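One structure is given below, represented as structure tokens, and several questions about it will come after.
Every protein chain of the complex appears in place save one, which is left out.
After this line comes subunit A, so read on.
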Amino acid sequence: MTAPSTGLTAPPELVQLLTPEGERIEHPDYEIDLTADEVRSLYRDLVLVRRIDLEAVALQRQGELGLWASLLGQEAAQVGSGRALTDVDMAFPTYREHGVAWVRGVDPVNLLGLFRGVNHGGWDPYEHNFHLYSIVIGTQTLHAVGYAMGIQRDGAEAASIVYFGDGATSQGDVNEAFIWASVFNAPVVFFCQNNQWAISEPLEKQSRIPLYKRASGFGFPGVRVDGNDVFACLAVTRKALADARAGQGPTMVEAFTYRMGAHTTSDDPTRYRVADELEAWKLKDPIERVKAYLFRSDLADQAFFDQIDAEADALGKELRRSCLALPDPAPEALFEHVYAEPHALMAEEREQYLSYLAGFER
């Protein structure tokens, strides 16, 4: 027995500012006024992010990464929401937010460490206000809310944003995060990328109502945005962040999108979904519509697109080079950074193991 499907067709309440055909449309609640440079820059980010992702998939196929979680199809949701953040805002990602990492300024090679197995993350979350990837589903939503409570206590004008998927909305932590954010009026934006699939489980296994409607039950606004429309994602997230910074509390944004690839490189989506679905979503591709808009509005010529493609190729090449250059950690790295302060057992085990290893060198 299953509840009725929310289906592929976007319902009327979806916020959209750029149609899949690349036509700019208006929305009464969300305005956006982008310069030609800004639109071109958004396009550039979308293309580069897709290229990073494709290169990482290729690296995994060639045995250079143990795993990769592809963001294919979700570029607009990530670039649009990520570009809405200011320097003082803090982002809490899942393991799929490579596009948000890119727009925050994180060097993409940093994202490969955990997928290659040389570390569990390792970048400095404060350098670009982009937290470490969280693998246990939904745990990071509570961290984002706690961080937002810290912002409140600092009297700062900032917000946190937390990324999670449709599957995560079933987690207890996510529901607790909603409650905490609501009760404490925390400056946090819940950015849910509903990509329709939690590995093999479609949305109707998680919810019988549209996800954004959950928010009203917790006492804060929820809005569904076309997750493949970078303009709409930017506009909606900007407003949600501005509201949060202004003391109006949390907002849930449901970015209605589609995971065009597998859950991860270990997954085989042909076992649980039909090819027609993917074909239908390809017509809503997040990059093609911006390209069509740029052409249609005479904001870019072929030379621009060629230049971006060349930049993407160079980025892919550099990512491959830097991935292969990632050094394997030394054995003593096992015992480093487990504790911040000196720890007798770490010291003892480290000494014993290094002494054991040294025995092979004699």
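Quick notes on this one:
Going forward, a residue touches a chain if its C-beta (ideal position, glycine included) is under 8 Å from a C-beta of that chain, and two chains touch if they have at least 3 such contacts; residues count from 1.
Here is the rule we go by: contacts and distances are computed from a predicted model.
One chain of the complex is hidden; its UniProt record names it "2-oxoisovalerate dehydrogenase subunit beta", one of "FAD-binding protein", "TonB-dependent receptor", "2-oxoisovalerate dehydrogenase subunit beta" or "ABC transporter permease". Of the candidate positions A:47, A:142, A:223 or A:262, contact with the unshown chain belongs to A:142. Checked against the full complex, the one of A:41, A:119 or A:170 touching the unshown chain is A:119.
One of A:275, A:330 or A:344 touches the chain omitted from the figure, and that residue is A:344. Within the entire complex, the positions of subunit A that touch the omitted partner chain are 119-126, 131-132, 134, 136, 139, 141-154, 160, 172-173, 176-177, 179-180, 183, 336-341, 343-346.
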